[in-house]
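As you look at this complex, bear in mind that one protein chain is not there, while each of the others sits in place.
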Amino acid sequence: MTDLTISLPGLDLKNPIMPASGCFGFGQEYARHYDLNKLGAIIIKAATKEPRLGNATPRVAETPSGMLNAIGLQNPGIEVIMNERLPWLATNYPDLPVIANVAGNTEADYVAVCQQISQAPNVHAIELNISCPNVAHGGLEFGTSPEIAAKLTKACVAVSQVPIYVKLSPNVTDIRPIALAVEAAGAAGFSLINTLVGMRINPKTRQPILANQTGGLSGPAIKPIAIRLIHQVRSISQLPIIGMGGVTTAADALELMAAGANAVAVGTANFSDPFACPKLIAALPEELAKYQLSDLSSFDLRRDLIHD
Amino acid sequence: MTDLTISLPGLDLKNPIMPASGCFGFGQEYARHYDLNKLGAIIIKAATKEPRLGNATPRVAETPSGMLNAIGLQNPGIEVIMNERLPWLATNYPDLPVIANVAGNTEADYVAVCQQISQAPNVHAIELNISCPNVAHGGLEFGTSPEIAAKLTKACVAVSQVPIYVKLSPNVTDIRPIALAVEAAGAAGFSLINTLVGMRINPKTRQPILANQTGGLSGPAIKPIAIRLIHQVRSISQLPIIGMGGVTTAADALELMAAGANAVAVGTANFSDPFACPKLIAALPEELAKYQLSDLSSFDLRRDLIHD
Amino acid sequence: MLTITKQTEIIPGIYELCLYGDITQQPIKPGQFVDIKIPDDAHLLRRPFGIAHVDRQNKTITLLYRVVGKGTAYLSRCPLKTELSVLGPLGNGYPSDHLMPGQNALIIGGGTGIPPLYELSRQLVAKNINVHHVFGFANQAAIFYEAPFRALGPVSYATNDGSYGYHGHVGLLLDAQFADAVSHYDAVYACGPKGLLMAVDSRFSKHPHAYISLEERMACGIGACYACVTKLRRNPDIQLKICDDGPVFKTNEVLI
Partner (left out) sequence: MLTITKQTEIIPGIYELCLYGDITQQPIKPGQFVDIKIPDDAHLLRRPFGIAHVDRQNKTITLLYRVVGKGTAYLSRCPLKTELSVLGPLGNGYPSDHLMPGQNALIIGGGTGIPPLYELSRQLVAKNINVHHVFGFANQAAIFYEAPFRALGPVSYATNDGSYGYHGHVGLLLDAQFADAVSHYDAVYACGPKGLLMAVDSRFSKHPHAYISLEERMACGIGACYACVTKLRRNPDIQLKICDDGPVFKTNEVLI
């Protein structure tokens, strides 16, 4: 029997695979397709203090082996999430660890949401989203400066009841100072990568396809960038990493783990195939067996890989 | 008859399509497959002061709709290029404008190569490569700081007999200050984008596939990032842009032009199909006709798109 | 997985695609759609298509689609026996339970909005509803499925260039020839380009059983990603998802 369990701050997971934030709502829709208990955990859609309507449509466009999205953090706000969405998960999936993705316009927003959401009994960790490229305020700007990122992290860690994983942006010249600053500020771990900023233009109108003009690039197209950044952050920090970016198959998941990820989130692949996560989880034992492995700890060869 | 001509500093081209640097050598190999006179121009492989052996192999890896390369600027050095490669092009393709890609370890290297290569009669412009991610020195470090990029540009412009297009890196938090600095330093235009830093790991060995560990990501996977950066640079500068990144079809070329590119280079697509460039050029008139256009000037709708 | 059993280019650029498989075992409402994975790794997002015909006996559904971009071009080249990953039926579909035999329905469509209206019309006719169709096309050459629709009830055509039927768009044809439609028809159903939907939305804004079907770029297709939202007219702070709460909405319900 393959042992897929992993243990990270706040997260004792039966397997390392979880849907990525924004690609799985609050679980209700996918629960119509399969039993969410198959998942290691679930990262829910970004929560903000107030409800958000998000950007105008069109909000998505396809790119080669990727997609752009500019949803703009649409979510029903912390109140509804605390009173309806999280309780729904707690009732229907009492054993499913939830990671809450938190975003905001200001530091005060982030702090308020972290404080409140970390008290939900089924929220086991927070993913601090300082890297959303699709909102005018409170997105990327928190994630591109080490000082600002550290200040925000510190303030959120101070009020949170659960460990905080800071979600880093790939849209930076050097991710390392940001990771180090966030680590020093008390982050329990990292989550990476968020989307890269991209654009498509409609050849007919010669205007951007997305109403927001730019959007976040996700999917297999960005996988090599995710691997590179995970590897780079692993080379300077021993904190746990939730890796993501283009993961579709069990082989992809192990490639990110070989680069230094301790758990793996699956985003865009859910859209291509709603059963992407359970299929990937089911394929993990066989994929591990290819390397004569029967658990994930032994797959952890990060030390070999640290020469950055 | 569709008029595909374009006119940029140093470059009066019969069409806007040219192979990208490093993806076409010095033309000799592709000349065995078709008449290079079909091309608008040719950007030759990076030239450095001394011959370079480049990195260890493996130097390339495939990624979804993309590829990584870590050639490491292998080239025969400025002497051989001046004495053999450029004369071969001048003899066999006297009417083919050449854009020389220049790289170096130090500012002095760049300056020396620019001075020398700009005197070759068939070199009509220089593409200043301050964005190669695959060399230990003289690659990205020149391209990530506005000050250093400007200083280098200024020094090269001072000695060059031909206009200089500075090739910008996508691996930065904000490309705009770099573009502005380079413009102020006297660049005639921009060339963008160079490759993004990526990595693949071999699942068998759990080591990076590339001997150099990281490589530059190119191909359709990066097209939305190229479009976004071209659009962003166009929003702050009216200098000509040679756009590149994932262009495979005539529609792709027009998409980059709609974003703000004045000419388009084709890199990775040459590997998928050695006839990529002539096919694309042949398809341009029909693609333009879809929009009732018969020349490229009228396609230039950049002003509509400037709201960044 | 559904299998391609037939694929024909019925007029230039428009394909009729028959898919065989278990999807017909479940209930399918007219106006619902399927979301198809293009079998090429570079294409991640599924493509939504209305279901034009359900044949339970032969276990097939029929789609009618126009080649507009890379995905549909790829689909049109897929040979017989290709297995396609098809998600669906998705969405809500057109309500018709209130209709009684002998009552009248008006079906309004244009371009590639026509496909789901065929299955709708078939099912209404099977329930002995009298169906009148009003269809808009760019020109005569763009018209497809004329005979199948005529077999179900009268069809009034409008073409932008006047090459067939009424000269002008569907809104003008409705004004000219269907002035009493609001009271005459017990149900109104529309699907087509935005201009057509807006014309129907305003003209039948108070009709108790008038429905329009919207299109939007989608990612998940099942209501989880918020790609395809539309705002409620009475309260634009409330957003509905076209893939899940729609694609069919009552007239005057959402902002289009």
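As written, the chains take the letters A, B and C, and residue 1 is the first residue of each chain.
Just so it is clear, contacts are C-beta pairs under 8 Å (C-beta built on N, C-alpha and C of every residue); 3 or more make two chains touch, one makes a residue touch a chain.
This is a predicted model, so every value here is computed, not measured.
The chain not shown here makes contact, within the complete complex, with A, B, C. Only one of B:Asn15, B:Thr48, B:Asn69 or B:Gln116 touches the chain withheld from this view, namely B:Asn69. The residue touching the chain not shown here, chosen from B:Arg59, B:Arg85, B:Arg206 or B:Lys223, is B:Arg59.
Checked against the hidden chain, the listed residues B:Gly219, B:Gly260 or B:Pro278 yield one contact partner: B:Gly219. Residues of chain A that touch the chain left out of view are 64-65, 220.
Listed for chain C, the residues touching the missing chain in the whole complex are 40-43. Mapped onto chain B, the interface with the missing chain covers residues 22-25, 28-30, 32-33, 45, 51, 53-54, 57-62, 64-67, 69, 71, 74, 209, 219-220, 268, 270-274.
Just so it is clear, only the chains that are shown with their structure count from here on.
Because contacts link each chain to all the remaining chains, their graph is best described as complete. Taking the mean of each chain's C-alpha atoms, the chain closest to the overall C-alpha centroid is A. Per-chain Cα centroids separate chain B from chain C by 46 Å. With each centre defined as the average position of its C-alpha atoms, the distance from chain A to chain B rounds to 34 Å. As a whole-number value, the distance joining the C-alpha centres of chain A and chain C reads 36 Å. Of all residues in chain A, those touching 2 or more other chains are 64-66, 219-220, listed in ascending order. Multi-chain contact residues of chain C (touching two or more other chains): 41-42.
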